[in-house]
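Every protein chain but one is kept in place in this view of the complex.
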Amino acid sequence: MINVMIYNEFVHELKDEKVKAVYPDGIHSVIKSFLEKDSSIGKIRCAVLEDHRQTLSKEALDDTDVLVWWGHMRHQEVDDEAVARVCRRVLDGMGLVVLHSGHASKPFKALMGTDTHLLRWREAGEKVRLWNIAKNHPITRGLSETFTIPHDETYGEPFGIPNPDELIFLSWFQGGEVFRSGCTWRRGEGKVFYFQSGHETFPIYYQNEVQLVITNAVKWACPVERHCVADRGKGNTPALEQIRN
Amino acid sequence: MINVMIYNEFVHELKDEKVKAVYPDGIHSVIKSFLEKDSSIGKIRCAVLEDHRQTLSKEALDDTDVLVWWGHMRHQEVDDEAVARVCRRVLDGMGLVVLHSGHASKPFKALMGTDTHLLRWREAGEKVRLWNIAKNHPITRGLSETFTIPHDETYGEPFGIPNPDELIFLSWFQGGEVFRSGCTWRRGEGKVFYFQSGHETFPIYYQNEVQLVITNAVKWACPVERHCVADRGKGNTPALEQIRN
Amino acid sequence: MINVMIYNEFVHELKDEKVKAVYPDGIHSVIKSFLEKDSSIGKIRCAVLEDHRQTLSKEALDDTDVLVWWGHMRHQEVDDEAVARVCRRVLDGMGLVVLHSGHASKPFKALMGTDTHLLRWREAGEKVRLWNIAKNHPITRGLSETFTIPHDETYGEPFGIPNPDELIFLSWFQGGEVFRSGCTWRRGEGKVFYFQSGHETFPIYYQNEVQLVITNAVKWACPVERHCVADRGKGNTPALEQIRN
Partner (left out) sequence: MINVMIYNEFVHELKDEKVKAVYPDGIHSVIKSFLEKDSSIGKIRCAVLEDHRQTLSKEALDDTDVLVWWGHMRHQEVDDEAVARVCRRVLDGMGLVVLHSGHASKPFKALMGTDTHLLRWREAGEKVRLWNIAKNHPITRGLSETFTIPHDETYGEPFGIPNPDELIFLSWFQGGEVFRSGCTWRRGEGKVFYFQSGHETFPIYYQNEVQLVITNAVKWACPVERHCVADRGKGNTPALEQIRN
């Protein structure tokens, strides 16, 4: 059973009527509700900006296999020690699924080492067409070659990420942009997936294909063992072989 | 002409008689002296831990194409603002050549996003054999398939780096270890090369093959233009194309 | 349930007393006997050089999820049409696990597009130490950081493969060589794993760690669906979007 933690900033949904109308209980509640339908997923916990210093505790993270992250306007208010705990756990095997504007979140930036907030963007509610370019990949299980999202924020290249280990989705936007909208990386022993879809003003996390991608990604990101630390010995390790010269 | 900055911690050479005997004027002086023989290399400046807050100034880094980094025991004393300036410049195109124990330096760790200090190690003066696995690569120009270093510190896998974009050298160590000893990555617009050889107690930077690798790496890491910032527009970028639906 | 086909040349075991003593019923029989202990593995069929035109039929391959390949001296006698059928199935999703001297087999060469037979080698029964550099990977599940094989043929870099998608094992050989001994690639929709261990004169396929690697690799290589052909439409595909300009 996969233990999941969902972090959602949960600010827009409280302050912006338009967002509240779409996600009255927060984006995290919608994500939780579709993830819990999958029989391989065990405990699901949620953390929000307000309580994240406690909910993203060492104990909770140690008991987590995959962390899903959605944040947007308040990245700077996320506690640096909580970020360090998250990154530590990813390096020790915890999976991380970063959604939409989480590209600019502290954990994703720290793990990538680059300006992942850099991209072109436009809030214009444009149509997006996603192309599945990794047919035989656990993340695309059950998806066909292409699907559309009627309205989303536009993100465009050049996207300031390191070269992905695997490219899963490429997106076409109505206004002329393209985007590497589904990418994977390994960082330490942890697996990271970034998925671009999901602006807060549109009901994107209610869409079947999007729910399938996120559910698949959680299962893919789950480590072989919850804690996967490689053994390097301590300090000056003794030689394993004896040679003459 | 390529402008180079060499950072060397320059502590061992002052305090440890054994190291002083090998590098009386510091590792940076030896690196400078072989780099300046290459006609494509222009200005070469040096920075040491003692003066790095000034020598790694924004102005100096803005005028640098490639930064070479050697550090070992005093990584923690490197100023965080200087590290931020270095990382910023790499993301904007400056090349970075990280040597030996620089694997645990702040800039390398920040740019990789992983525990790059993690590896097996042993100070035993073992023989190392490097294998060139990228024959037609600018970094190996002039090298044959294999060469040895009579004595170096042993570094062994698993090495906590992200998947390299290119693998250039693999090393065999006398005591049973192997190591990805020459690796490249792109980070933002900058190119990064890590090269494992060069423990301070051995005259490794006087060895021809090692000098050739570092000289080649500096030329390879030099950006197409000194400052390579991609244009993403500002804020909400206007649509480039007009579509009907 | 994963359907497996094992191809073994099965010539050495019949002609060479030394090999016959180690693998009296053929290498394929030993591989079959440990694979069939795994509950996720279904039908296991075997093909040998002698009968491969029939046993590697389209029907059999269409019913196969993962093909394991061992060959050495008679690669040239493998039928080109059978090779084409194998490659076709890999591109449509079938997994391929290539063992030891299978690096020079026709299917592996065709799928890689390079001189995969190129490497240094020595039949000297040297000790090999394998290093697991991908702790949280399905192929290394249950393995520690390093294990040895007392005697194997030596393979050394430079190995004429394309850049692997993932590097799983690196090997150290007693005589000074290193080798990328566990590598993965995607080709079309199929997953390919090359594993270096397994010279015919040594009881390597009886060793626990080796059996674990091969069993894990078969499970990893199994496609999401047995046939994973992506839909690209036929001929001139109609436009999906209508734009003005």
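Letters are used for the chains, namely A, B and C, taken in the order the chains are written, and counting of residues starts over at 1 for each.
Going forward, a contact is a pair of C-beta atoms (placed from the backbone, for glycine too) under 8 Å apart; a residue touches a chain by one contact, two chains touch by 3 or more.
Because the structure is predicted, anything quoted here is derived from the model rather than measured.
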- Task: Specify the shown partners of the omitted chain in the complete complex.
- Result: A, B, C
- Message: In the whole complex, not just what's shown, which of A:125, A:158 or A:203 touches the removed chain?
- Response: A:158
- Who touches the missing chain here, B:12, B:52 or B:191? B:191
- Item | Contact partner of the left-out chain, one of C:40, C:54, C:114 or C:208 | C:114
- Give the residue, chosen from A:38, A:62, A:166 or A:225, that touches the chain omitted from the document. A:166
- Name, in rising order, the residues on chain B that touch the hidden chain in the full complex. 93, 127, 129, 132, 135-138, 140-141, 144-146, 165-166, 172, 174, 186, 189-191, 223-225, 228-232, 240-241, 243
- Extract the touching residues of chain A with respect to the undisplayed chain. 129, 131-133, 135, 145, 156-159, 163, 166-167, 170-173, 176-178, 180, 241-245
- Task: Pick out the residues on chain C that sit against the missing chain.
- Result: 87, 91, 110-115, 118-124, 126-127, 154, 156, 158, 160, 162-163, 165, 174-177, 185-188, 230, 232-233, 235-243, 245
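Note that only the chains that are shown with their structure count from here on.
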- Query: Interface overlap for chain B and chain C, more than half of numbers shared or less than half: same or different?
  - Reply: same
- Query: In angstrom, rounded to a whole number, how far apart do the mean CA points of chain A and chain C lie?
  - Reply: 33
- What are the residue numbers in chain B that touch two or more other chains? 156, 158, 163, 176-177, 241-243, 245
